[in-house]
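Removed: one protein chain of the complex. Kept in place: all other protein chains.
What follows is chain A.
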């Protein structure tokens, strides 16, 4: 899924009525959001966090310092690990690790649904059809 489509989907699920337009930069098609008041924002997770604030749903970024750090950690994981063009072995390891992590959790931060769950879900979507066997559904609300 192209980053712009993903962000549009996020806007919708956040209940944002005003749709933004995104441009893409570079070969990796990194999304860029031109904001009216101020400089543009670049990067999927940066824009996503911005949208969450725009929708007044800051709780999706975590409530405590610990949660906030964990949300950002998994957002980083999404763009560095999940989006990396990996071979099958890497993907298998990645899914195995995630599965182990989620063994005793409902969501990535524990019990609260956050932006990290949304973006990781979008990011993993493309793998799941390939690796049906791996359990990931615990993550889904």
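Everything below uses one rule, namely that a residue touches a chain if its C-beta (ideal position, glycine included) is under 8 Å from a C-beta of that chain, and two chains touch if they have at least 3 such contacts; residues count from 1.
Criterion: contacts and distances are computed from a predicted model.
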| item | value |
| --- | --- |
| Chain excluded from display, named as in UniProt, from "Aspartate aminotransferase", "Methionine--tRNA ligase, cytoplasmic", "28S ribosomal protein S14, mitochondrial" or "N-acetyltransferase domain-containing protein" | "Methionine--tRNA ligase, cytoplasmic" |
| Options A:22, A:77 or A:107, residue touching the unrepresented chain | A:77 |
| Absent chain, residues of chain A that touch it | 25-28, 30, 32, 34, 39-46, 49-50, 53, 61, 65-66, 68-70, 72-73, 75-77, 79-80, 85, 93, 96-97, 100-101, 103, 110 |
